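Quick one: this structure, given as structure tokens, is what I'll be asking you about.
Every protein chain except one is present and positioned as in the full complex.
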Amino acid sequence: MAKHHVTTTVNREPVELLCDPSATLLDVLRDELGLIGSKEGCGSGDCGACSVLMDGRLVCACLVLAAEATGHEITTIEGIADGNKLHTLQQQFLEDAALQCGICTPGFIVAAKALLDRNPDPTETEVRFWLAGNLCRCTGYDKIVRAVMNAAAKMREEAVHG
Amino acid sequence: MNAVEYAKPQSIDDAIRCLTNAPVGARVLAGGTDLLVQLRAGVVRPPLIVDLKGIAELRRIESTADGFRIGAAVAGAELSEHAEFSSQWPGITEAFNLIGSTQIQGRATLGGNLCNGSPAADSVPALIAAGVRCIVVGPSGSREMAVEDVVTAPGKTVLTTGEFISQFLIPARAAHSGDAYLRFIPRTEMDIAVASAGVCLTLNAAGVCTAARVSLGAVAPRALLVAACADALIGSTLDDAAMAKLAAAASAACAPINDKRGTIEFRTKVAGVLARRAVTIAAQRARGN
Amino acid sequence: MATVILQTEFARRYTGGQTRLTVAATDYSALIETLEARFPGFEESLQGGMAVAIDGEIYQSPLLEKIGAESEVHFLPPIGGG
Partner (left out) sequence: MGNEQDALNLVNEQVEYKWVGTRPIRPDGADKVTGRATFGADIDLPGMLTGVVIRSPHAHARIISIDTSAAAALPGVLGIVTGADLPELPNEIAAGGEAPINFRSVSENAIARRKALYDGHAVAAVAATSVEIAHEAAALIKVNYEVLPHVINVLDAMAEDAPVLHDDLITKGLEPAPTKASNIAGKVEFAMGDIEKGFAESDVIIERSYTTEAVHQGYIEPHAVVASVAADGMVNIWCSSQGQFMVREFCAKLLGMDIGRIRVTPAEIGGGFGGKTTVYLEPLAVVLAQKSGRPVRMVMTRGEVMRATGPTSGTHVHVKLGAKRDGTFVAGEMVLKYQAGAYPGSPAFLGGMTGFSCYELPNAKAVCWDVVSNRPKCAAYRAPGAPMASFGVESAIDELAQTLGMDPLELRLKNAAKEGTATIYGPKFLKIGYLETLLAAKAHPHWSAPLGPNQGRGIASGFWFNVGGPSSASVHVNEDGSVSVVTGNPDIGGSRASMAIMAAEVLGMDLSKVKPLIGDTGQIAYSFLTGGSRVTFATGMAVCDAAKDVVRQLRTRAAKMWKVTPEDVEWRDGSAFCTKVEEGKERAPLTLAAIAHGAARTGGPISGNVSINAAGAGPGFGTHICDVEVDPETGATRVIRYTAIQDVGRAIHPSYVEGQLQGGAVQGIGWALNEEYVYDANGRLQNTGFLDYRMPVASDLPMIDTVLVEVPNPGHPYGVRGVGEVPIVPPLAAVANAVSHAVGLRLTSLPISPPKLLAAIDGAKAAG
């Protein structure tokens, strides 16, 4: 089987690899690059557990062919923190107990980051609709929505006070 | 096992050549939100996947004298970020925006939503109602056709080997016109439409409807353009009697199925309700335009 | 004397229909010995993993749990959970 050559950027690092042309970005992230933070909950784009950013746009890694990543910048959950300094969203998820089992958490954080990058002051309704593609079965979403709103407030505060 | 190959042509001609020379079963990839699910489920195993996103024309939104030309591989999120388009055609924008989650929005395309051939495709009734046409390119040249003529049955289109849609031609919105799209789903997001209605209408100064197109989705093997619905509206002031006639015409046009998403009775009734509600929204927009 | 209260269905099968029994026993295993002597086969009926409630407290794997003079004893199916 002819392998496809992919040249891409993952979490700001250049990546070159060979993959099956039918392999998804999720397959490659997890199995080739060891970036296991993106989870497969459904394989059909219905749960959002594999949410990643592609050129800053939120996508499900299970619905992108790895081959399509060539020339694009991919950000996964592993690229959200600054080294060991957690992103405000990550810290807020911890402080607000916005996770129980934690399987959906990476996807939610990546999705929430994409939201706050576009809209630093979302309403609760905007948060809920933006995150509708991320399923959580443990929390009932309450604490997740609060964590995103609280993180947004902190990030606005940080932006003002630098 | 058959090998899958991936190609990303950079021009329409290259893409046509690629598809024409491909073994049987080659598939076009635009947003991939349907194709990748089918791949994963083992429903399809195409020998070649032709990614159209390398073709500039398919990725552009152009404002022209006649309206807009939208590349078939423009993603929903990109279209809704186009302020001029979304203010002129809020119904189409909303319809496109209703396809799946934020994640899906970043990928799903107008061309893919149409060519997947689902009777429940959200963007299709809105495009039909707006009188949108599309350009089909292929080995024997290009042709233009109305959106309602593309899909023939669930999963089936008029496109032949080597053909794909390159662009959608969206007319400039006529004065005092407005469009709207509504669908019914059990949840607030993430479901496939159980019934849907797209409406585009024009009102004169007296508030009389002078033109209308009403399209229904998910209530027949393909999206319907229902002339009887338009007839119910044209010449009326969209009064209760006209609305009742519209809803009845919409329900009468339905030929749905019972499935895991809804019943025949439900789809038939709700199609009428949605048509009525969509007309109300479209009329409000028309009055504002 | 502790009181043992049985579900009707259970009593029909193992105690000739007696649903209330008084037993002199100071712990669970003595209670079962006494009941077995009175109703041969009683002990075997608990082999499915029946739990016991002594004065409202449920024990899933009882052996030497204390039984008081005024205690009420019930047998019930084992309870799991999600």
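Labels A, B and C are assigned to the chains in the order they are written; within every chain, residues are numbered from 1.
One rule holds for everything that comes next: contacts are C-beta pairs under 8 Å (C-beta built on N, C-alpha and C of every residue); 3 or more make two chains touch, one makes a residue touch a chain.
Bear in mind the structure is a predicted one, so any value in this text is a computation, not a measurement.
Contacts of the undrawn chain with the visible chains, over the full complex, involve A, B, C. Shown as candidates are A:V28, A:I74 or A:I109; the residue that touches the absent chain is A:I109.
Checked against the full complex, the one of A:H4, A:K39 or A:H72 touching the unshown chain is A:K39. One chain of the complex is left out; on chain C, the residues touching it are 5, 7-9, 12-13, 48-49, 53, 55-61, 65, 72, 74-82.
What chain A contributes to its contact with the hidden chain is residues 1, 20, 30, 34-44, 46-47, 49, 76-78, 80-81, 86, 90-91, 93-97, 99-106, 109, 124-125, 127-129, 131-146. Residues 1, 41-42, 184, 186-192, 194, 259-263, 265-266, 269-270, 273 are the ones on chain B that touch the missing chain.
One rule holds in what follows: only the chains that are shown with their structure count from here on.
In whole angstrom, the spacing between the mean C-alpha positions of chain A and chain C is 56.
Chain centres here are Cα means. That of chain A falls 29 Å from that of chain B.
Taken in their complex, chain A has these residues touching chain B: 1-2, 4, 20-22, 24, 43-46, 48, 51, 54, 57-60, 62-65, 67-68, 70, 111, 114-115, 129-134.
On the side of chain B, the complex with chain A involves touching residues 1, 3-6, 8, 29, 32-33, 36-37, 39-41, 49, 51, 53, 75, 77, 100-104, 106-107, 188-190.
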